[in-house]
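My questions all concern the structure below.
A single protein chain has been omitted from the complex, and every remaining protein chain is retained in its original position.
Going by the order they are written in, the chains are A and B; count residues from 1 in each one.
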Amino acid sequence: MKIWGTGILKGFVITMRNWMRGPMTVQYPEQRLTLPERARWTVTQKFNEDGTTKCTGCLICEKECPDHIIRIEMSKLEDGTKHIDDYVYEVGACMMCGLCVAACPFDAIYMSHEYELATRHSADLSRVLLHDVDAYVKPKPKKEDEPDA
Amino acid sequence: MSEPRLDVHAQPGPCWSVPKGLRRVPKGLDELATEHLVLNMGPQHPSTHGVLHVLLELDGEEVQAAEASVGYLHRGIEKLAESRKYHQVGTLLDRSDYLAGLHTEAAFAMATERLAEIEVPRKAEWIRALTMELCRLASHYVWAGTYGMDAGAMAPFLYIMRDREMILDILEAITGGRMMFNYIRPGGVFADLPAGIDQPIRAFLSTFETYLAEMDALLGGNEIFQARMHGVGVISRETAMAFGLAGGTLRASGVDFDVRRDMPYAAYPELDFDVPVATGGDCWDRYVVRIEEMRQAARMIRQLVDGMPEGDFTAKVPKVLRPPAGEMYAAVESPRGELGIHIVSDGSATPYRMRVRSPAYYNLAICDEALAGSLIADAVVILGSLDIVLGEIDR
Partner (left out) sequence: MNAVAPIAIRILAMLGLLLVNGVVLIYMLRKVLGRLHIRIGPNRVGPFGLLQTVADVVKLLTKEDLMPDSADKWLFWIAPFVVFVPSFLAYLPLAFGPNLAVTRLDTGLLFLLAVLSLIPIGVLMAGWASNSKWSLVGGMRAAGQQIAYEVPLLLSVLGPVMMAGSLDLSKIIEAQKNLWFVFPQFIAFIIYIIAAQADTQQTPFDMSEAESELITGFANEYGGMRFGFLFLAEFSNMFIVAALGTALFFGGWYLPFLADNPIALSLGPVIFIAKAYIGIFVMMWARGALPRIRVDQLLAFAWKALIPISLSWVVIWACIQRLVLVR
(Lines give C-alpha, C1' and ligand atoms only; values in the text may rest on other atoms or scores of the structure.)
Protein backbone atom coordinates (compact mmCIF):
# COMPACT_ATOMS: atom_id res chain seq x y z
CA MET A 1 0.00 0.00 0.00
CA LYS A 2 1.44 3.34 -0.96
CA ILE A 3 1.90 5.65 2.01
CA TRP A 4 -0.07 8.86 1.64
CA GLY A 5 2.48 11.58 1.11
CA THR A 6 5.02 9.79 -1.06
CA GLY A 7 3.70 11.57 -4.13
CA ILE A 8 4.22 14.90 -2.45
CA LEU A 9 7.75 14.00 -1.42
CA LYS A 10 8.48 12.83 -4.95
CA GLY A 11 7.31 16.22 -6.17
CA PHE A 12 9.92 17.83 -3.92
CA VAL A 13 12.61 15.56 -5.32
CA ILE A 14 11.65 16.26 -8.93
CA THR A 15 11.67 20.03 -8.50
CA MET A 16 15.07 19.88 -6.81
CA ARG A 17 16.40 17.68 -9.58
CA ASN A 18 15.26 20.22 -12.12
CA TRP A 19 16.95 22.97 -10.09
CA MET A 20 20.19 21.03 -10.35
CA ARG A 21 19.83 20.75 -14.12
CA GLY A 22 20.25 24.49 -14.41
CA PRO A 23 18.13 27.15 -16.06
CA MET A 24 17.14 26.89 -19.67
CA THR A 25 17.04 30.63 -20.13
CA VAL A 26 18.72 32.19 -23.13
CA GLN A 27 19.60 35.64 -21.91
CA TYR A 28 18.57 37.87 -24.73
CA PRO A 29 20.10 40.22 -25.95
CA GLU A 30 23.49 39.00 -24.84
CA GLN A 31 22.79 35.48 -26.08
CA ARG A 32 20.73 34.79 -29.14
CA LEU A 33 19.35 31.64 -30.66
CA THR A 34 20.26 30.86 -34.24
CA LEU A 35 17.25 30.68 -36.47
CA PRO A 36 16.81 27.75 -38.85
CA GLU A 37 17.22 28.50 -42.50
CA ARG A 38 13.52 28.47 -43.27
CA ALA A 39 12.47 30.88 -40.53
CA ARG A 40 10.20 33.51 -42.03
CA TRP A 41 10.63 37.10 -40.99
CA THR A 42 10.69 40.31 -43.00
CA VAL A 43 10.45 40.34 -46.76
CA THR A 44 13.70 41.62 -48.24
CA GLN A 45 14.83 42.27 -51.79
CA LYS A 46 17.47 40.24 -53.52
CA PHE A 47 19.95 41.87 -55.86
CA ASN A 48 22.08 40.82 -58.81
CA GLU A 49 25.85 40.75 -58.61
CA ASP A 50 26.07 44.22 -60.09
CA GLY A 51 23.65 45.63 -57.54
CA THR A 52 20.62 45.99 -59.74
CA THR A 53 17.35 44.68 -58.53
CA LYS A 54 15.96 41.38 -59.69
CA CYS A 55 12.40 42.63 -59.50
CA THR A 56 10.71 42.88 -62.89
CA GLY A 57 7.59 44.63 -61.65
CA CYS A 58 5.27 41.76 -62.55
CA LEU A 59 3.02 42.59 -59.54
CA ILE A 60 2.41 38.93 -58.69
CA CYS A 61 3.50 39.42 -55.07
CA GLU A 62 1.09 42.30 -54.69
CA LYS A 63 -1.77 40.10 -55.90
CA GLU A 64 -0.74 37.11 -53.79
CA CYS A 65 -0.52 38.87 -50.47
CA PRO A 66 -3.69 37.94 -48.50
CA ASP A 67 -3.70 41.18 -46.55
CA HIS A 68 -2.65 43.48 -49.41
CA ILE A 69 0.30 44.99 -47.63
CA ILE A 70 2.56 45.23 -50.67
CA ARG A 71 1.90 48.23 -52.87
CA ILE A 72 4.01 48.71 -55.98
CA GLU A 73 3.81 51.92 -57.96
CA MET A 74 4.99 51.53 -61.51
CA SER A 75 5.52 53.93 -64.34
CA LYS A 76 6.78 53.74 -67.89
CA LEU A 77 9.80 55.74 -69.03
CA GLU A 78 9.97 57.46 -72.43
CA ASP A 79 11.82 54.56 -74.08
CA GLY A 80 9.23 52.06 -72.87
CA THR A 81 11.16 50.45 -69.97
CA LYS A 82 9.22 49.64 -66.86
CA HIS A 83 10.20 51.75 -63.88
CA ILE A 84 9.45 51.02 -60.25
CA ASP A 85 8.66 54.23 -58.42
CA ASP A 86 8.05 52.70 -55.02
CA TYR A 87 7.83 49.21 -53.59
CA VAL A 88 6.02 49.88 -50.34
CA TYR A 89 5.91 47.05 -47.78
CA GLU A 90 3.91 47.45 -44.56
CA VAL A 91 6.15 45.48 -42.27
CA GLY A 92 3.93 46.33 -39.27
CA ALA A 93 0.98 44.52 -40.83
CA CYS A 94 2.88 41.62 -42.36
CA MET A 95 2.04 38.22 -40.96
CA MET A 96 5.17 36.62 -42.47
CA CYS A 97 3.24 33.90 -44.25
CA GLY A 98 5.73 33.74 -47.14
CA LEU A 99 3.12 33.54 -49.89
CA CYS A 100 4.69 36.46 -51.76
CA VAL A 101 8.10 34.83 -51.75
CA ALA A 102 6.62 31.52 -52.85
CA ALA A 103 4.84 33.21 -55.74
CA CYS A 104 7.65 35.38 -57.08
CA PRO A 105 8.76 33.80 -60.39
CA PHE A 106 12.03 35.73 -60.51
CA ASP A 107 13.35 34.93 -57.02
CA ALA A 108 13.57 38.65 -56.30
CA ILE A 109 12.44 38.61 -52.66
CA TYR A 110 13.18 36.32 -49.74
CA MET A 111 12.17 36.03 -46.10
CA SER A 112 15.09 37.34 -44.08
CA HIS A 113 15.87 36.49 -40.44
CA GLU A 114 15.39 40.01 -39.23
CA TYR A 115 13.06 39.72 -36.23
CA GLU A 116 14.07 42.67 -34.11
CA LEU A 117 11.40 44.91 -35.48
CA ALA A 118 10.13 46.65 -32.36
CA THR A 119 10.29 50.39 -32.77
CA ARG A 120 9.12 53.56 -31.12
CA HIS A 121 8.38 55.39 -34.35
CA SER A 122 5.32 54.46 -36.31
CA ALA A 123 7.03 55.54 -39.53
CA ASP A 124 9.26 52.45 -39.21
CA LEU A 125 6.25 50.21 -39.63
CA SER A 126 6.17 50.85 -43.35
CA ARG A 127 9.22 50.26 -45.49
CA VAL A 128 10.07 51.24 -49.02
CA LEU A 129 12.07 48.36 -50.38
CA LEU A 130 12.71 49.80 -53.81
CA HIS A 131 12.62 53.41 -54.84
CA ASP A 132 12.99 54.87 -58.26
CA VAL A 133 14.77 51.99 -60.00
CA ASP A 134 14.36 50.43 -63.37
CA ALA A 135 12.67 47.09 -63.43
CA TYR A 136 14.94 44.21 -64.27
CA VAL A 137 14.77 43.03 -67.83
CA LYS A 138 16.36 39.72 -68.63
CA PRO A 139 19.00 40.32 -71.37
CA LYS A 140 18.16 38.56 -74.64
CA PRO A 141 20.58 35.71 -75.51
CA LYS A 142 23.02 36.79 -78.25
CA LYS A 143 22.69 34.94 -81.59
CA GLU A 144 25.87 33.41 -82.97
CA ASP A 145 26.18 35.47 -86.15
CA GLU A 146 25.39 38.84 -84.58
CA PRO A 147 28.33 41.06 -83.77
CA ASP A 148 28.88 42.30 -80.20
CA ALA A 149 26.60 45.27 -79.81
CA MET B 1 -31.08 20.76 -20.73
CA SER B 2 -34.47 22.50 -20.41
CA GLU B 3 -34.69 26.25 -20.14
CA PRO B 4 -31.54 27.90 -18.84
CA ARG B 5 -31.49 28.64 -15.18
CA LEU B 6 -29.72 31.94 -15.65
CA ASP B 7 -32.08 34.21 -17.52
CA VAL B 8 -29.69 37.04 -18.21
CA HIS B 9 -30.36 37.39 -21.88
CA ALA B 10 -34.12 37.54 -21.43
CA GLN B 11 -33.77 40.78 -19.51
CA PRO B 12 -33.97 44.07 -21.31
CA GLY B 13 -30.98 46.22 -20.59
CA PRO B 14 -27.29 45.48 -20.20
CA CYS B 15 -26.25 41.90 -19.66
CA TRP B 16 -24.83 42.65 -16.24
CA SER B 17 -28.16 43.60 -14.75
CA VAL B 18 -29.52 41.36 -12.04
CA PRO B 19 -30.84 38.15 -13.57
CA LYS B 20 -34.35 37.03 -12.93
CA GLY B 21 -33.30 33.81 -11.29
CA LEU B 22 -31.71 35.57 -8.35
CA ARG B 23 -33.25 34.11 -5.31
CA ARG B 24 -34.02 36.63 -2.66
CA VAL B 25 -35.79 35.28 0.38
CA PRO B 26 -36.53 38.06 2.83
CA LYS B 27 -37.38 36.69 6.20
CA GLY B 28 -37.98 38.06 9.64
CA LEU B 29 -35.44 39.93 11.72
CA ASP B 30 -34.11 36.81 13.40
CA GLU B 31 -33.61 34.90 10.18
CA LEU B 32 -30.98 35.83 7.62
CA ALA B 33 -31.98 36.60 4.06
CA THR B 34 -29.75 34.78 1.61
CA GLU B 35 -29.20 35.33 -2.04
CA HIS B 36 -27.09 33.71 -4.66
CA LEU B 37 -24.03 35.55 -5.84
CA VAL B 38 -23.68 36.00 -9.57
CA LEU B 39 -20.02 36.06 -10.44
CA ASN B 40 -18.40 36.87 -13.75
CA MET B 41 -15.54 34.56 -14.40
CA GLY B 42 -13.73 36.21 -17.25
CA PRO B 43 -13.38 37.33 -19.96
CA GLN B 44 -10.19 38.47 -18.30
CA HIS B 45 -9.22 35.70 -15.97
CA PRO B 46 -6.04 33.78 -15.40
CA SER B 47 -7.70 30.41 -15.84
CA THR B 48 -10.20 30.59 -18.62
CA HIS B 49 -7.66 29.70 -21.30
CA GLY B 50 -8.41 32.67 -23.44
CA VAL B 51 -11.18 35.20 -23.42
CA LEU B 52 -13.96 33.04 -22.10
CA HIS B 53 -16.77 34.48 -20.05
CA VAL B 54 -18.57 32.18 -17.66
CA LEU B 55 -21.42 33.44 -15.51
CA LEU B 56 -21.52 31.55 -12.24
CA GLU B 57 -24.43 31.64 -9.85
CA LEU B 58 -22.92 30.82 -6.49
CA ASP B 59 -24.31 29.79 -3.16
CA GLY B 60 -21.25 30.51 -1.05
CA GLU B 61 -18.60 28.49 -2.84
CA GLU B 62 -20.90 26.09 -4.62
CA VAL B 63 -21.87 26.73 -8.21
CA GLN B 64 -25.62 26.47 -8.69
CA ALA B 65 -25.72 27.29 -12.37
CA ALA B 66 -23.18 28.23 -14.99
CA GLU B 67 -23.45 29.75 -18.39
CA ALA B 68 -20.61 30.16 -20.83
CA SER B 69 -20.75 33.12 -23.15
CA VAL B 70 -18.32 33.10 -26.03
CA GLY B 71 -17.55 35.40 -28.90
CA TYR B 72 -14.86 37.61 -27.45
CA LEU B 73 -12.29 36.31 -29.89
CA HIS B 74 -14.45 36.29 -32.99
CA ARG B 75 -12.46 37.54 -35.95
CA GLY B 76 -14.65 36.48 -38.86
CA ILE B 77 -12.36 33.71 -40.14
CA GLU B 78 -15.10 31.89 -41.98
CA LYS B 79 -16.21 35.05 -43.73
CA LEU B 80 -12.68 36.09 -44.58
CA ALA B 81 -12.09 32.69 -46.14
CA GLU B 82 -14.70 33.50 -48.75
CA SER B 83 -12.39 36.10 -50.26
CA ARG B 84 -9.15 34.12 -50.14
CA LYS B 85 -7.85 31.73 -52.73
CA TYR B 86 -7.52 28.12 -51.71
CA HIS B 87 -3.81 28.23 -50.98
CA GLN B 88 -4.24 31.41 -48.92
CA VAL B 89 -6.92 30.03 -46.58
CA GLY B 90 -4.25 28.19 -44.60
CA THR B 91 -2.99 31.48 -43.24
CA LEU B 92 -6.43 32.10 -41.73
CA LEU B 93 -6.89 28.63 -40.35
CA ASP B 94 -3.54 28.74 -38.55
CA ARG B 95 -5.09 31.36 -36.34
CA SER B 96 -8.33 29.57 -35.68
CA ASP B 97 -6.96 26.88 -33.41
CA TYR B 98 -3.60 28.42 -32.74
CA LEU B 99 -2.28 25.44 -30.81
CA ALA B 100 -3.10 22.97 -33.59
CA GLY B 101 -2.65 25.04 -36.72
CA LEU B 102 -1.34 22.15 -38.78
CA HIS B 103 -4.42 20.07 -38.07
CA THR B 104 -6.78 22.78 -39.22
CA GLU B 105 -4.73 23.37 -42.35
CA ALA B 106 -4.69 19.64 -43.02
CA ALA B 107 -8.47 19.34 -42.68
CA PHE B 108 -8.94 22.14 -45.18
CA ALA B 109 -6.36 20.70 -47.56
CA MET B 110 -8.01 17.29 -47.37
CA ALA B 111 -11.45 18.71 -48.09
CA THR B 112 -10.10 20.62 -51.08
CA GLU B 113 -8.24 17.58 -52.39
CA ARG B 114 -11.26 15.35 -52.09
CA LEU B 115 -13.35 17.94 -53.91
CA ALA B 116 -10.84 18.57 -56.66
CA GLU B 117 -9.81 14.90 -56.78
CA ILE B 118 -6.12 15.61 -56.26
CA GLU B 119 -4.05 12.65 -55.20
CA VAL B 120 -1.48 13.44 -52.55
CA PRO B 121 1.86 11.61 -52.87
CA ARG B 122 2.79 9.16 -50.15
CA LYS B 123 5.71 11.17 -48.84
CA ALA B 124 3.51 14.22 -48.42
CA GLU B 125 1.07 12.14 -46.38
CA TRP B 126 3.88 10.97 -44.14
CA ILE B 127 5.26 14.47 -43.70
CA ARG B 128 1.75 15.66 -42.83
CA ALA B 129 1.36 12.95 -40.22
CA LEU B 130 4.80 13.71 -38.74
CA THR B 131 4.20 17.43 -38.37
CA MET B 132 0.69 16.87 -37.07
CA GLU B 133 1.86 14.51 -34.36
CA LEU B 134 4.55 16.97 -33.33
CA CYS B 135 1.91 19.68 -33.18
CA ARG B 136 -0.32 17.40 -31.12
CA LEU B 137 2.48 16.95 -28.60
CA ALA B 138 3.04 20.68 -28.44
CA SER B 139 -0.65 21.30 -27.82
CA HIS B 140 -0.91 18.61 -25.14
CA TYR B 141 2.13 20.07 -23.43
CA VAL B 142 0.40 23.43 -23.17
CA TRP B 143 -2.72 21.71 -21.85
CA ALA B 144 -0.73 19.88 -19.17
CA GLY B 145 1.17 22.97 -18.08
CA THR B 146 -1.87 25.22 -17.85
CA TYR B 147 -3.81 22.47 -16.14
CA GLY B 148 -1.16 22.31 -13.44
CA MET B 149 -1.25 26.08 -13.14
CA ASP B 150 -5.01 26.08 -12.74
CA ALA B 151 -4.60 23.72 -9.84
CA GLY B 152 -1.87 25.87 -8.34
CA ALA B 153 1.35 24.11 -9.30
CA MET B 154 3.49 26.53 -11.27
CA ALA B 155 6.43 24.23 -11.90
CA PRO B 156 4.94 22.01 -14.63
CA PHE B 157 4.21 25.07 -16.75
CA LEU B 158 7.88 25.89 -17.03
CA TYR B 159 8.90 22.29 -17.53
CA ILE B 160 6.59 21.89 -20.52
CA MET B 161 7.98 25.05 -22.01
CA ARG B 162 11.39 23.40 -22.10
CA ASP B 163 10.00 20.43 -24.03
CA ARG B 164 7.81 22.57 -26.23
CA GLU B 165 10.82 24.65 -27.26
CA MET B 166 12.42 21.53 -28.69
CA ILE B 167 9.30 20.72 -30.69
CA LEU B 168 8.85 24.27 -31.92
CA ASP B 169 12.47 24.41 -33.03
CA ILE B 170 11.90 21.26 -35.07
CA LEU B 171 8.72 22.66 -36.57
CA GLU B 172 10.42 25.95 -37.33
CA ALA B 173 13.16 24.11 -39.19
CA ILE B 174 10.55 22.22 -41.21
CA THR B 175 7.89 24.85 -41.82
CA GLY B 176 9.47 28.22 -41.18
CA GLY B 177 7.15 29.30 -38.40
CA ARG B 178 6.77 28.47 -34.73
CA MET B 179 3.05 28.85 -34.39
CA MET B 180 1.65 30.09 -37.70
CA PHE B 181 2.98 27.32 -39.85
CA ASN B 182 1.29 27.87 -43.23
CA TYR B 183 2.77 24.58 -44.33
CA ILE B 184 0.06 22.08 -45.31
CA ARG B 185 -1.47 23.21 -48.57
CA PRO B 186 -3.94 21.54 -50.93
CA GLY B 187 -1.89 19.01 -52.85
CA GLY B 188 0.71 18.21 -50.22
CA VAL B 189 3.04 20.30 -48.15
CA PHE B 190 4.85 23.49 -49.00
CA ALA B 191 8.43 22.22 -48.92
CA ASP B 192 10.30 19.01 -48.36
CA LEU B 193 11.76 18.09 -45.00
CA PRO B 194 15.16 19.73 -44.61
CA ALA B 195 18.15 17.44 -44.63
CA GLY B 196 19.17 16.10 -41.26
CA ILE B 197 15.86 16.85 -39.60
CA ASP B 198 15.81 13.42 -38.01
CA GLN B 199 18.68 14.45 -35.70
CA PRO B 200 16.75 16.96 -33.61
CA ILE B 201 13.67 14.74 -33.69
CA ARG B 202 15.57 11.77 -32.31
CA ALA B 203 17.25 14.00 -29.74
CA PHE B 204 13.84 15.16 -28.61
CA LEU B 205 12.50 11.60 -28.45
CA SER B 206 15.45 10.48 -26.36
CA THR B 207 14.58 12.84 -23.50
CA PHE B 208 10.82 12.76 -24.02
CA GLU B 209 9.98 9.80 -21.83
CA THR B 210 12.09 10.98 -18.89
CA TYR B 211 10.63 14.46 -18.87
CA LEU B 212 7.09 13.21 -19.34
CA ALA B 213 7.48 10.71 -16.51
CA GLU B 214 8.74 13.52 -14.29
CA MET B 215 5.83 15.73 -15.16
CA ASP B 216 3.38 12.91 -14.69
CA ALA B 217 4.84 12.23 -11.25
CA LEU B 218 4.70 15.91 -10.39
CA LEU B 219 1.07 16.25 -11.44
CA GLY B 220 -0.66 12.90 -11.53
CA GLY B 221 1.43 11.31 -8.82
CA ASN B 222 0.74 14.10 -6.39
CA GLU B 223 -1.96 13.23 -3.84
CA ILE B 224 -3.21 16.80 -3.67
CA PHE B 225 -3.71 16.91 -7.40
CA GLN B 226 -5.39 13.53 -7.39
CA ALA B 227 -7.79 14.64 -4.69
CA ARG B 228 -8.71 17.63 -6.83
CA MET B 229 -9.34 15.57 -9.93
CA HIS B 230 -11.03 12.38 -8.75
CA GLY B 231 -14.79 12.48 -9.03
CA VAL B 232 -14.81 16.05 -10.30
CA GLY B 233 -16.76 17.03 -13.41
CA VAL B 234 -18.11 13.60 -14.25
CA ILE B 235 -19.49 13.39 -17.77
CA SER B 236 -21.43 10.24 -18.46
CA ARG B 237 -21.16 8.34 -21.70
CA GLU B 238 -24.68 9.26 -22.77
CA THR B 239 -24.14 12.94 -22.08
CA ALA B 240 -20.87 12.88 -23.97
CA MET B 241 -22.49 11.41 -27.03
CA ALA B 242 -25.54 13.63 -26.80
CA PHE B 243 -23.45 16.78 -26.74
CA GLY B 244 -21.20 15.67 -29.57
CA LEU B 245 -18.01 15.80 -27.58
CA ALA B 246 -14.79 14.68 -29.15
CA GLY B 247 -11.19 13.93 -28.43
CA GLY B 248 -9.80 13.15 -25.03
CA THR B 249 -12.98 14.37 -23.35
CA LEU B 250 -15.03 11.79 -25.25
CA ARG B 251 -12.60 8.93 -24.82
CA ALA B 252 -12.40 9.54 -21.09
CA SER B 253 -16.15 8.97 -20.88
CA GLY B 254 -15.88 5.53 -22.37
CA VAL B 255 -16.58 6.13 -26.06
CA ASP B 256 -13.91 4.55 -28.22
CA PHE B 257 -13.77 6.86 -31.21
CA ASP B 258 -10.68 8.33 -32.83
CA VAL B 259 -10.77 9.90 -36.29
CA ARG B 260 -7.24 8.67 -37.03
CA ARG B 261 -8.33 5.09 -36.63
CA ASP B 262 -11.98 5.17 -37.64
CA MET B 263 -11.91 7.64 -40.56
CA PRO B 264 -8.24 7.29 -41.51
CA TYR B 265 -6.31 9.89 -43.42
CA ALA B 266 -2.67 10.83 -44.09
CA ALA B 267 -0.22 8.13 -43.03
CA TYR B 268 -2.29 6.73 -40.16
CA PRO B 269 -3.47 3.53 -41.85
CA GLU B 270 0.18 2.46 -42.00
CA LEU B 271 1.06 3.39 -38.42
CA ASP B 272 0.85 1.29 -35.32
CA PHE B 273 -0.78 3.05 -32.38
CA ASP B 274 -3.26 2.53 -29.56
CA VAL B 275 -6.15 4.77 -28.63
CA PRO B 276 -6.44 5.23 -24.85
CA VAL B 277 -9.97 5.03 -23.47
CA ALA B 278 -11.13 5.43 -19.87
CA THR B 279 -14.54 4.85 -18.39
CA GLY B 280 -14.91 7.21 -15.44
CA GLY B 281 -15.53 10.47 -17.25
CA ASP B 282 -14.07 12.63 -14.50
CA CYS B 283 -11.12 15.02 -14.67
CA TRP B 284 -8.69 12.34 -13.62
CA ASP B 285 -9.67 10.13 -16.56
CA ARG B 286 -9.32 13.03 -18.99
CA TYR B 287 -5.86 13.69 -17.57
CA VAL B 288 -4.77 10.08 -17.86
CA VAL B 289 -6.13 9.73 -21.39
CA ARG B 290 -4.25 12.77 -22.63
CA ILE B 291 -0.96 11.78 -21.02
CA GLU B 292 -1.27 8.39 -22.70
CA GLU B 293 -2.08 10.11 -26.00
CA MET B 294 1.20 11.98 -25.67
CA ARG B 295 3.06 8.71 -25.31
CA GLN B 296 1.29 7.28 -28.34
CA ALA B 297 2.13 10.40 -30.32
CA ALA B 298 5.82 9.92 -29.51
CA ARG B 299 5.52 6.31 -30.59
CA MET B 300 4.05 7.42 -33.91
CA ILE B 301 6.72 10.06 -34.42
CA ARG B 302 9.39 7.42 -34.02
CA GLN B 303 7.73 5.22 -36.65
CA LEU B 304 7.30 8.18 -38.99
CA VAL B 305 10.92 9.25 -38.74
CA ASP B 306 12.20 5.72 -39.15
CA GLY B 307 10.02 4.92 -42.13
CA MET B 308 9.87 8.22 -44.03
CA PRO B 309 9.57 7.32 -47.72
CA GLU B 310 11.13 9.02 -50.71
CA GLY B 311 9.10 10.88 -53.24
CA ASP B 312 7.41 14.15 -54.03
CA PHE B 313 6.33 16.41 -51.25
CA THR B 314 3.38 17.79 -53.21
CA ALA B 315 1.18 16.95 -56.13
CA LYS B 316 1.09 19.19 -59.18
CA VAL B 317 -1.54 21.75 -58.33
CA PRO B 318 -2.37 24.74 -60.53
CA LYS B 319 -1.32 28.12 -59.22
CA VAL B 320 -4.91 29.16 -58.77
CA LEU B 321 -6.94 26.15 -57.79
CA ARG B 322 -10.52 26.07 -59.00
CA PRO B 323 -12.25 22.99 -57.58
CA PRO B 324 -15.44 21.91 -59.30
CA ALA B 325 -18.71 23.10 -57.79
CA GLY B 326 -19.92 20.97 -54.93
CA GLU B 327 -19.37 20.47 -51.23
CA MET B 328 -17.05 18.32 -49.20
CA TYR B 329 -16.36 17.62 -45.55
CA ALA B 330 -13.06 16.35 -44.15
CA ALA B 331 -12.21 15.66 -40.53
CA VAL B 332 -8.94 15.20 -38.68
CA GLU B 333 -8.19 14.30 -35.09
CA SER B 334 -6.89 17.53 -33.61
CA PRO B 335 -5.63 17.50 -30.03
CA ARG B 336 -9.09 18.59 -28.97
CA GLY B 337 -11.10 16.14 -30.99
CA GLU B 338 -12.71 15.80 -34.36
CA LEU B 339 -11.93 18.94 -36.29
CA GLY B 340 -13.86 19.10 -39.51
CA ILE B 341 -13.96 21.53 -42.36
CA HIS B 342 -16.91 21.75 -44.70
CA ILE B 343 -16.31 23.52 -48.00
CA VAL B 344 -18.93 24.60 -50.48
CA SER B 345 -17.38 25.50 -53.78
CA ASP B 346 -19.01 27.25 -56.70
CA GLY B 347 -16.22 26.55 -59.15
CA SER B 348 -14.42 29.86 -58.63
CA ALA B 349 -11.00 30.54 -57.17
CA THR B 350 -12.36 31.29 -53.69
CA PRO B 351 -14.53 29.07 -51.54
CA TYR B 352 -18.19 29.98 -51.50
CA ARG B 353 -18.51 28.93 -47.85
CA MET B 354 -16.12 27.38 -45.40
CA ARG B 355 -17.38 26.10 -42.09
CA VAL B 356 -15.13 24.86 -39.30
CA ARG B 357 -16.51 22.19 -37.01
CA SER B 358 -14.38 23.04 -34.02
CA PRO B 359 -14.26 20.37 -31.32
CA ALA B 360 -13.61 22.79 -28.48
CA TYR B 361 -16.91 24.57 -29.18
CA TYR B 362 -18.85 21.40 -28.49
CA ASN B 363 -16.57 20.42 -25.64
CA LEU B 364 -17.26 23.76 -24.01
CA ALA B 365 -21.02 23.36 -24.33
CA ILE B 366 -20.86 20.70 -21.63
CA CYS B 367 -19.55 23.16 -19.08
CA ASP B 368 -23.02 24.48 -18.30
CA GLU B 369 -23.95 21.06 -17.04
CA ALA B 370 -20.62 19.90 -15.73
CA LEU B 371 -20.03 22.97 -13.60
CA ALA B 372 -23.37 22.89 -11.79
CA GLY B 373 -22.91 21.46 -8.34
CA SER B 374 -19.17 21.94 -8.13
CA LEU B 375 -17.12 24.51 -6.26
CA ILE B 376 -15.39 27.49 -7.86
CA ALA B 377 -12.08 25.72 -7.58
CA ASP B 378 -13.58 22.71 -9.31
CA ALA B 379 -14.99 24.93 -12.03
CA VAL B 380 -11.48 26.02 -12.89
CA VAL B 381 -10.20 22.46 -12.92
CA ILE B 382 -13.08 21.22 -15.07
CA LEU B 383 -12.56 23.97 -17.63
CA GLY B 384 -8.91 23.07 -17.70
CA SER B 385 -9.60 19.42 -18.24
CA LEU B 386 -11.82 20.11 -21.26
CA ASP B 387 -8.78 21.49 -23.11
CA ILE B 388 -10.43 24.42 -24.87
CA VAL B 389 -8.82 26.93 -27.14
CA LEU B 390 -10.87 30.06 -27.58
CA GLY B 391 -9.41 30.72 -31.00
CA GLU B 392 -11.26 27.84 -32.50
CA ILE B 393 -14.38 28.31 -30.42
CA ASP B 394 -14.90 31.87 -31.57
CA ARG B 395 -13.04 31.80 -34.87
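Basically, contacts are C-beta pairs under 8 Å (C-beta built on N, C-alpha and C of every residue); 3 or more make two chains touch, one makes a residue touch a chain.
The shown structure was predicted, so the numbers you read here are calculated from the model rather than taken from an experiment.
The residue touching the chain not shown here, chosen from B:R114, B:R162 or B:R355, is B:R162.
Considering the whole complex, the residue from B:A124, B:A153 or B:M180 that touches the absent chain is B:A153.
Chain B residues in contact with the hidden partner, per the touch definition given at the top, are 37, 39, 45-47, 60-61, 148-155, 157-159, 162, 218-219, 222, 224-225, 227-228, 375-378, 380. Residues 8, 11-12, 14-16, 18-19, 21-25, 27 of chain A touch the missing chain (whole complex, contact as defined above).
We adopt the following convention: only the chains that are shown with their structure count from here on.
Within the complex formed with chain A, the chain B residues making contact are 84, 87-88, 91-92, 155, 159, 161-162, 165, 169, 172-177, 180, 182, 190-191, 194, 214, 217-218, 221-224, 226, 319. Those residues of chain A that touch chain B in the shared complex are 4-5, 7-8, 10-11, 14-15, 17-18, 24, 35-40, 64, 66, 95-99, 102-103, 111.
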